[in-house]
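Here the complex is missing one protein chain, while the rest keep their positions.
To keep things simple, chains are lettered A and B as they appear, and every chain counts its residues starting from 1.
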Amino acid sequence: MSATKWEVVIGLETHTQLKTQSKIFSGSSVAFGASPNVQSSAVDIALPGVLPVLNREAVVCAIKFGLAVGATIAPRSIFARKNYFYPDLPKGYQISQFEIPVVQGGGLAIRVGEVEKYVHLTRAHLEEDAGKSLHEDFQGKTGIDLNRAGTPLLEIVSEPDMRSSAEAVAYAKALHALVQWIGICDGNMQEGSFRCDANVSVRPVGQKEFGTRREIKNLNSFRFMQQAIDFEVQWQINEIEEGRAIQQATVLFNSDTGETRAMRSKEDAHDYRYFPDPDLLPLEITPAWIAEVKASLPELPEAMKARFESDYGLSAYDAATLSASREMANYFEETLTAAGRENAKLCANWVMGEVAGRLNKDGMEISAGHAVPLAPTLLAGIIRRITDNTLSNKMAREVFDALWVGEEKDADAVIAARGLTQVTDSGAIESVIDEVLATNAKSVEEFHAGKDKAFNSLVGQVMKATKGKADPQQVNDLLRKKLAT
Amino acid sequence: MSLNQEGVGRIARLARIELSADESVATQDQLNDILGFIARLQAVNTTGIEPMAHAVDVVQRLRPDCITETDRRADFQAIAPEVDGGLYLVPKVIE
Partner (left out) sequence: MINASLKELSAALAQRKISAVELATLFLNRIERLNPALNAFITTDREKTLAQAQRSDDARKVGAGDTVAFQSKAPLSGIPLAHKDIFCTQGWRTTCGSKMLANFVSPYDAHVVERMATAGMVTLGKLNMDEFAMGSSNETSFFGAVKNPWDVSRVPGGSSGGSAAAIAARLAPAATGTDTGGSIRQPAALCGLTGIKPTYGVVSRYGMIAFASSLDQAGPMAKSAEDCALLLTAMAGFDTRDSTSLERPAEDYSRDLNQPLTGLKIGLPKEFFGDGMDADVRSAVEAALDEYRKLGATTVEVSLPNSALSVPAYYVIAPAEASSNLSRFDGVRYGYRAPEYTDLADMYAKTRAQGFGAEVKRRILIGTYVLSHGYYDAYYLQAQKIRRLIAADFSAAFEQCDVIMGPTSPSVAFAFGAKNADPVQMYLSDIYTISTNLAGLPGMSLPCGFGNNNMPVGLQIIGHWFDEAKMLNTAHQYQQVTDWHSRMPEGLA
């Protein structure tokens, strides 16, 4: 190994499929999973003489995104033709935006662990998707399905601001959450609604110029993204260290082998000959339209995070975690409303801890639209019984588990059914303590000799004797008082 | 800016038009005649002139997001060179 330290530089281009009913330039349905070519209209298959007409809703989605990332919404943007031949591109050109995209600049905050970073966006532009080439054997030929052709996409291009695969994944996840949050994309990565291309290069630490980049195409899961980038980075470093220069290329990631390889199609032939599409006049977005869209936007994650910190006194980490998805945030706020905002921290802990953990264990994801088996009001019921000292944490978890699987109608019912009331009568606890102290003289001795562990052991004995129903804090206090006398 | 044989070949490849060797030579001459003819545009001072992409100075009209198309695959594929199982067939594409 050479001594050179390498810095990784990553920029992402993300194709988000916009949540519209019809295609971007035709009235065909964009529903997923139809038989081949039944959702391919005259416009989609590019019959001679047909013309594109832009879907207003696709523009609304772009405006929403621009507002959500603090970008400039171009008052006038231009659709251009990107010319190349490919069988799944029926017109021989893709309608996209080139010189003047609809969304310019902006950015979003990402977090890797506890570290926060701001990733700048270059632009986001509207374009149409291509169809699908099916390479399975059709008499040794490739089959073309144009149902996807013309599906509206917002291509979101980041600056090369990321310095590790972890940052790239964090950015992709933040973006994935955001586009779902604002309702412009269903986020379904299996169906290709959210696909990333990663531009990856390496350079010696301290070098100003970027290295030559290779573009990894079509990363459709976060795990693959991480694997592909890690492999690619190592490959590039090895190449350079062995004296070979990196050639600019488009590469594909093979998830079976975990490797990237350059595409066989000739990149050098690409000269897209962009020019303004003469069929489409300039797209005008007035301040009034932007204001109208703005009014329809939900509270954005960053604003919500700030509010969680200032209004509920949550830590930055908790606020960020809870505002990672709109569903999670809503669940938290509903719980809080029912439990009382003075219990914010407790609500946060329960949502991030028990609820998230249990969902994860059950293979569910709140952001994927899975309904949480436990209604927020039920969780609030548990929390109220913790704060009024009816339940210890341990008991509360038992109640939680019972309610999660649908046992009983609420926390109080579980408490009653299982006799889970916490003992808070100090007289009763004191008599148990007296008993424990009497039978554990050795521990008492050790405590007085300065061994803290002995104290814990005594607490444990008391808790055991009360079958866990005593309030641990109360046990602590009373025990210390007794031992001090 | 005149075109040599290599340039003609590059453009023909971009345009996906096969040219035989003879055609390529004839094409080179014709294209250079035309390029010579349009070269006079270069002499015009257009500083500060906004390019005009459309014949009319209006902005784009937008369509409501409605599904208006129905399945016409059978009609459309009746005129296709080669189809199978609803798919258009082309020679094997290698990525």
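To be clear about the criterion, a contact is a pair of C-beta atoms (placed from the backbone, for glycine too) under 8 Å apart; a residue touches a chain by one contact, two chains touch by 3 or more.
Predicted model, so just to flag it, every value in this text is computed and none were measured.
Of A:E159, A:D279 or A:E430, it is A:D279 that touches the chain left out of the display. Summarising the interface, chain B meets the missing chain with residues 1, 3, 7-8, 11-19, 27, 30-31, 33-35, 37-42, 44, 46, 49-56, 58, 60-61, 63, 72, 75-76, 78-82, 88, 90-93. Where chain A meets the chain that is not shown, the touching residues are 42, 45-54, 81, 83, 85, 87, 90-93, 142, 144, 271, 273-275, 278-281.
The rule we apply is simple: only the chains that are shown with their structure count from here on.
Touching chain A in their complex are the following residues of chain B: 13-14, 16, 53-54, 56, 58-69, 71-73, 76-77, 82, 84-95. Interface of chain A with chain B (complex): residues 20-22, 26-29, 35-42, 45, 47, 53-59, 76, 78, 85, 87, 133-135, 138-146, 252, 263-265, 269, 271, 273, 276, 278, 280-284.
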